[in-house]
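The following block contains the structure, expressed as structure tokens.
With one protein chain held back, the other chains of the complex are shown just where they sit.
And now, chain A:
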């Protein structure tokens, strides 16, 4: 059921471009004017060399000595053309940059947002480094092409067209010769391009691997030092760096072959034209002057053809980047927001029901079997069980980090799949064991779920939780910077922040998944009491292996091997001889000196 983010979409070049344009509508905006200006630029570029040729023929080499007046007239007109061309080129450039940057910013945002919309399981199939590459370097590749290659491609195609028309005016048979020489190239080039395209896709994938390997040396810095495995890590990085280098050189060689074949054909065409032209000229089909003029036109034709083939290679690079971004955007979100179709549940005490819920991770056996559970509003429930019993899975299903394979999870009688995300997140908040902190102040981290909260709100929340003493001990109070991933704080302190964050968000149902596992016992007990007093109006579900949580709960639910095996208040279960009594005995034994 869970989807992996495809490393690249499988669309062909044309479909990729079409989908790309669809995703970045700004690329099309004002395109007509840009193309018109580009056409003018192209015309200007061709007019000037033609004028030069005319000046030479009719002015400089005029019979009876150079015609100075004519030369100056032509030169003056050409100069004007040069200036107009320059202005057009400027406008084309700026318009193209604006359109492409706007379009690609849209694409970047869309891919970024979609990455967050993908289900947790889908996200976990992709390394964070590669995810980052998809909204950064992959998009940059496209922008490089659109801005530099795109304009060149447009100009080149225009020039090819104009040169062909002019060649036809001079000599249709020689024009046919030129096109015949280039035709095989146009046929072969598709195959070259496919090879070049594959090579660049490989390069982009190697970049992802390389970033992942490098990120280990950064994120795993402490472990690497603690175990003295610098050399091994270095070897792993070197491997990825070398694989990337090889792929890049491979792509370079392929693109050089493709490009040079264009240049070779261009040169050989000149040779063929000279040979055929000589034969034609000796047969009075054309004059020597016309043959020389034609040679000049061949240059006007081959130069853009070569540029175009080169740009087409770059296009492959861009298409590879585009495919990887589209690969993200077109990955279906398994767990999706019903959006406007969905229901908005009114705030207030919340009822939770699990109805015949089963769940299996993709490619492995079921971890939950036909779970039925009713949780009344305002109750405090502890879910306990051995590691791997499936208790965390219950929390993830409840918060729609995953959807059940069978059965329904209902909030106030409504299937959670029919509840709008905005409403669901407002009512239900999960505090995971490792709550991620952002590289920002303590204040900003705590009000992550409620950005409009004031300093006072945050301070009050911490006081209510009994954490004001801890806050005082921090070097800069609420302004304390927690460092990247919160690493300036200890694991226990990070949990305090994550808890305060969820508490401030003020949900109707608080789901704590081992949320205080690293906090010291006396702080934990204090937190529990605080939450108890404060959660009176709301429902709370706590998953914990420290059974002090279970002792404090209204009801204990015991999960074993994916089934609910016992439930009831602590003082009843503990007197029985079931799973809970055994778990509790071993827990209590740990607490005794």
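By definition in this document, contacts are C-beta pairs under 8 Å (C-beta built on N, C-alpha and C of every residue); 3 or more make two chains touch, one makes a residue touch a chain; residues count from 1.
As a convention for this text, contacts and distances are computed from a predicted model.
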item	value
Protein name as given in UniProt for the chain not displayed, "Signal transduction histidine-protein kinase/phosphatase MprB", "1,2-phenylacetyl-CoA epoxidase subunit A", "ABC-type multidrug transport system, ATPase and permease component" or "Carbon-monoxide dehydrogenase"	"ABC-type multidrug transport system, ATPase and permease component"
Sole contact to the chain not displayed, among A:36, A:271, A:344 or A:376	A:271
Residue among A:21, A:35, A:52 or A:188 touching the omitted chain	A:52
Residue of A:42, A:233, A:379 or A:540 touching the missing chain in the full complex	A:233
Residue in contact with the excluded chain [from A:33, A:186 or A:279]	A:279
